[in-house]
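One chain of protein is taken out of this complex; the other chains stay put.
Should a chain be cited, it is by its letter among A, B and C, assigned in written order, with residues numbered from 1 in that chain.
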Amino acid sequence: MKSLHLIFIEILQVIIVIAVAPAFAGWVDMLKCWTQGRTSAGVLQPYRNIAKLFVKDVVLAGNASWIFRFTPYLVFGSAVVVGSVVPIISMNLFLAPSADIIVGIAIFASARFFMALAGMDIGTAFGGMGASREMMVASLTEPAILMAIFTVSLAGRSTSLLHIARSFTSGALVLRPSIVFAAIAFLLVVIAETGRIPVDNPSTHLELTMIHEAMILEYSGRHLALIEWGSMIRFFLFVTLGIACFLPWGIAVKDNVGDIAISVFFMVIKLCVVGGVLVIIETGLAKMRLFRLTEFLWAAFLMATLGVIAFFILE
Amino acid sequence: MISPIELSTFSVVAFIIPILFVIVIGDNRRLLIRMSFSVSALASLVSVAAGILAVAGGGIEQVVLPIGLPTLPFHLRLDELSGFFIFVVGLLSFFVSIYSVGYVGGLGAGKPVKRLIVFYNIFIAAMFMVCLADDALFFLVAWEVMAAASYFLVMFEDGRSENRRAAYIYMVMAHIGAVLILLSFGVMAGFTTGFEGYTFDAMREARFPLKWATVAFLLSFFGFAAKAGVIPFHVWLPEAHPVAPSNVSALMSGVMLKTAIYGIIRITFDIIKVFPWWWGTMVLVLGLISAVMGVLYALMQHDLKKLLAYHSVENIGIILIGIGLSMIFTSFHLPTMAALALIAGLYHTMNHAMFKGLLFMGAGAVLHATHERNMDEMGGLIHHMPWTSAFFLVGCISISALPPFNGFVSEWLTFQAFLLSPSMPIPLMKLLIPLGAALLALTGALAAACFVKVFGVIFLGNWRGHDNHAVTEAGWSMRAGMSLTSLACLCLGILPAVVIGWMDVISERLLKAKLVTTSGVYGWMWLTPVDPERASYSGPLVLIGIVAVCAVTYLLLHVKPGSISKVPVWDCGFKKLTAKMQYNAVSFSMPFRRIFGFLFDIKEQIRLAPQRGHLAFPVNSHYYLRVRDRFWGWLYRPVIDIVVLLSRKTGMLQHGRIHVYLIYSFVTIIVLLALL
Amino acid sequence: MILLVLIITPFVAALVLAFVGDRRFAPEINIFGSFLTFIAGVALAFEVYEHGPIIAGGKFFFVDAFSVYLSVLTAFVSMTTAVFSRGYMQREREHGRVGHLRMRFYHAMFQMFMFAMLLCLLTNNIGVLWIAMELATLSTVLLVSLYRTPNAIEAAWKYFILCGVGIAQALFGTVLLYFAAEKVIGEGGEALLWTNLIGVSGQLEPTVLSLAFVFLVVGYGTKVGLVPLHNWLPDAHSEGPTPISAVLSGLLLNIALYALVRCKVLVDGSTHTHYAGNIMMGFGIVSIVVASFSILRQKDIKRMFSYSSIEHMGIATFAFGLGGSIATFGALLHMLMHSLTKSSIFFTVGHACQMHRTQEIARIKGLFKGDSFVGWSLMLGAMAIAGMPPFGIFTSEFLILTATIKDVPLLTPFILIGLGVAFAGLLRKVQYMVSGDVPSYFEPLKTARAPVLLHMAMVLILAFYIPDFLNKWFHAAVELLK
Partner (left out) sequence: MNLQVLAQVNSFLAALVLLTAFAMLSQRKINSLVTLFAWQGLFLSINTAVVGFVASKHHLYISSLLTLSIKVILLPYILHVLVVRLKIRKDVETIVNIPTTMLIGIALVIFSYHLTAPVRQMSTLITRSTLAVALATVMIGLLMMITRKHAVTQIIGFLAMENGLFFAATSATYGMPLVVELGVALDVLIAAFIFGIFFFHISTTFDSLSVEQMESLREDT
């Protein structure tokens, strides 16, 4: 009986992740439009896009191999799998032990790996360029992420998300410098990982600047829909992951309806706030030249390292 | 019931049979190849069994052979550690032997296949003997035989001067390494007595003063490092691996380097046992350097096998990271953590053997199909060789440390070991070791980038080569070998709990500590190295999850599938889309060259032939790039120069004038008398 | 009795051959004589194995473990060399490098040389030892200049003069030895008999013996080829006929070292210091280093391998100087292995040179393809001589090196450098010669495989299994020498 409602919660969470992710993306876009003084298409716009793409036919390049067609499913699937382990509304996810935070990141990495391959599959210059740049950015973000994780897992004495979140919520609400540094680092990393300004600009197709878009340039129809959706989920998950690591307060520990409701409420608020922060950063900054990115990510790495050092020196 | 050590000895002896075949049926080439390699495969399989039993059964078995010096006969010993390595060596050589039937069969008629077969078998047998040896003399004999056999295998095509050069560099470095190891044995035997003192048992008993222990350790470590290709002793690898036949380079890179790891573990943990923490730190640092530099050098290559060779440097580095951490933990008396690190290292040893073997086999298949080692001449092979490309992809994913394949597991374990570093008593270490973890992460990401490049450039896109000759899929035996290896990669990836449950007796023997591997009833599903609270990974669930979601989405989307129209690539309107416009290996790695260029000796120039003195519209342009290893200039060139200089000086002695010679002996007498 | 046969046979054979001259069956006589000698040697060996050391001929002859194994070795290598030289000299004659008279001379002197060496080993009298050594030199001098080319004559002249001078020093040392000995033993022949001397070595006057040892080491060291007394050696080896090079570096050097070691034992017994040992170690180290660096830049294949002989003699000398049971055992093993390996290398080198009609390394190519047997035996021989397992030299070097790092760690770097450089040099040249394509001027020849196979097989087997009697002798010798 107990396991049954665990399964229920698990399924609920997955559904939430899949369903809410576009909305969050829409919310961020909406904020962006407001801050830039444009009229927005509303929170639901991403849903419309996805729906539109699903009904469209697929136009496939002649020399596309199975990798090209398989990648969208993998991107979507891996995102969903990670979605099943991040504590968003409840701390009792029975699938959570199957992947700790490092594994989560690695699953995203394998999705990226295939996306890069897909980019090279058609054999156009753009695809290759996108793949190359994407892998370059990834290889620079990787150390920063790991340092951030290192910090939180030092503080939480674990790499499993549940235990990190638990250990923070159980303790009193104290401001730990290491965690702050780590949080900043993680924020920068999220920007880089999800391809947002100043690292990448998702809303442009200008050859010289695009990274992520260049890889998926040849996609269309349901494939494109899956990829878009997948990356929205990925974006959402990165944010929730950050929330679970750095401000987990409010996530339901006991899973009765009341607590879950509360945690949903808190989660919505947190998401809105974080989205706001992201938007402020995005609109505040301009897109960087590709080789300026090293400095950006170096800063992220530095922050994370400071977090580790702070942990040992100050705590 | 035949005991494991007898089994393994038997398998070693069995490797003589193929050599006999060469003598008996040497003329019938086809038959010879089939029979000899199948025998090698069987023999390897036997030793795999021996290895499994030895580890599973636990306990130590020793045998003293009737051969060797009368006062120092050869001692054999099979314990968990050697059993594990025999298992690894045997497994890969089993796969590779299957693969070789097709690969060697496909070699040109002029190639000296007999030589290949003879030394191939000697080589494998020697690797087993290295793992079995239990006294300094036999160990070195096996070690050097291994080196010599592989040298002849590298010199397989001795017609080309580059091959000779590569083989030469390899042999010289191997021999110097061997002499260093010999000296370290000499140091350790210095604290024992008589001929018996050369057995490892006597050395285990001996207690070494720290000074001499350090000397012994450094000598042996650098000796083994020269074989393992630890930076800066790596220069022979990228030379030797490309020129060797691919099945041989699979073995060399897959398992021969591991014998060096075996030696390091054997001497450090089993013979010397107690050591200060800075030894481990040195190993760790060298490992990190090798890992990062190795992968960066690899990124710069466009010769497929050279690239893979540099990746061996990288992975040896990762293994050494694990071992170094384990040494540090041991010196701080933290056995459980040491056990975790050691297991991580050993697990990566096994993984690297598998996926690097797989990749080299794939490279061999590609080489066979295209007669081309330069990636920038390939492309789009996935359409011609679907199987090979699939297996190669498995190798790429594994080596890039991506779940659910095996490379990820060992890196994950290494990360967990890193995360335990805070319990070290020395603050400095606490602060510095996390940076090591960051470097490891960097290495993993760069490896992923590198293999996106490899797979993308070779198998995806369009054919870049000039002559588009028919590329055909590899033969059945090559595919069989590769498929088995990729299967092994997958199993090691999703069932780590089982494997580790099998092999952590090694850490129990060496460090007196086990891992808490399993928790709950479905133990085989959950890998929880420290404790479930701390960290956990379930390969099966992740795999099932991804597969399930992909399947569900696929089905949902195909209840009413929209039509798929295949069209040529959109060329933005102007009809000049050529294969040369694709990104190739060089252009792919350009951003990395920009970022990490300072680590290399890069010479890059673009020549433009202007049109009517107008640089904006060049008629044709030529791009030249040369990336060199800095270490050659830093380390090797000076040594060579000094040696040559000295030899010129010694030439002066043979002056040619008999009077001078007489003066020599005259002076010698005078000096000796004066010294009297 | 057997002893007499052993010593007489080569002498008689020499006379017979000198008489018979260059008939068709002269080589066969040569082989047969050497074969008889070998048989006698083996028989003697068994007698020694049964009853221990033998003193015969009114104390004139003395055979113990140390000398018996060397004499069997000498007989064996001379036999195989005789077999090899049959075809080899035949071809030299066809190439018109030697005539009838010289062939007669060659065969006679070959046997005479054997006689001299065996006399060295079997005699009990240090004076006679000296005489025989001189005889060995004189009998080979004219063999070195057999081809009468300017270089050959120059080489022979240097050989003659340098070894003559050296050997003269050795005689002076012997005189001093006698001078010291007669005080204890009394005048007359008795005072030069090894068996008497070793008994009373404790009472011999140290100062005189150390003075004597200087002359002895310079004298016999010249023939061992210790740097800086080695200059004759590369010339003589490279210019003489290959069989002679084989026996020179395979046997003569051993004999000289034997004489030196015999003397060292006496001196040690008298001085009770490590004085003699230190001198030998010094010579050894210098020889190893200089020889190995010289190997690097040789253009002539036979010169190269003669330098490697110097290097190995240096190793053996060093080990004897180092003393101690392990090192001495290693040194004895090393002498055996080196002479087997090196002579077989010279056999193959001879073939290679005849096939290419040159001794220049630069012009010897593609032996793997040209004649795989010669190619592989050259390659493996070079590996063996460079100290690669599974060949016996590795075993001895292993023992010597480990003993060195035990006792005098500070000297190991030099040996290490020496071995490393020598290995690199040898491998480089040999690899060049065996690999690649067959040059146009290459002419395939019928090769004498038996000697090479025999030697390499022994080197290989002895690495893994040292028979009981050999082991017993070695240990007896170690007891005597260490």
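Heads up, the rule we're going with is that a contact is a pair of C-beta atoms (placed from the backbone, for glycine too) under 8 Å apart; a residue touches a chain by one contact, two chains touch by 3 or more.
Model, not experiment: these values are computed from the prediction.
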Query - Omitted chain's touching partners, listed by label - result: B, C
Query - Selected residue (touches chain absent from view) among B:59, B:425 or B:656 - result: B:656
**Report entry** Sole residue of C:160, C:283, C:423 or C:474 that reaches the chain not shown, by the stated touch rule
**Finding:** C:160
Report summary line: Checked against the full complex, the residue among C:16, C:29, C:43 or C:142 that touches the missing chain is C:142
Report summary line: Residue positions on subunit C contacting the omitted chain are 125, 127-128, 130-131, 134-135, 138, 141-142, 145, 148, 150-151, 153-158, 160-161, 164-165, 168-169, 171-172, 175-176, 178-179, 182-183, 187-189, 191-192, 205, 207-208, 211, 234-235, 238-239, 294, 297-298
**Report entry** subunit B residues that touch the omitted chain in the full complex
**Finding:** 651-659, 662-663, 665-666, 670, 673, 676
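Following the convention adopted for this analysis, only the chains that are shown with their structure count from here on.
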Report task. Please report how many Å separate the Cα centroid of subunit A from that of subunit B, as a whole number. Result -> 35
Query raised in the report: Can you list the subunit B residues in contact with two or more other chains?
Result: none
Requested in this report: State the interface residues of subunit B toward subunit A in the complex, per the touch definition above.
Outcome: 379-380, 382-383, 393, 397, 400-403, 408, 412, 415-416, 418-419, 422, 427, 430-431, 434-435, 437-442, 444-446, 448-449, 451-453, 455-457, 459-462, 526, 528, 532-538, 541-542, 545-550, 553-554, 557, 562-570, 577, 579, 581-584, 587-592, 594-595
Query raised in the report: What residues of subunit A sit close enough to touch subunit B in their complex?
Result: 54-67, 70, 73-74, 76-78, 80-81, 84, 95, 97-100, 102-103, 106-107, 109-110, 112-113, 116-117, 119-125, 127-129, 131-133, 135-136, 138-147, 150, 153-154, 157-160, 163, 218, 221-222, 226, 290-291, 294, 301, 305, 308-309, 312
Requested in this report: Report the residues of subunit B in contact with subunit C in the complex, numbered from low to high.
Outcome: 66-71, 112, 136-137, 140-141, 144-145, 148, 155, 158-159, 164, 167-168, 171-172, 175-176, 179, 182-183, 185-187, 189-190, 194-195, 198, 643-644, 646-651, 653-654, 658, 661-662, 664-665, 668-669, 672-673, 676
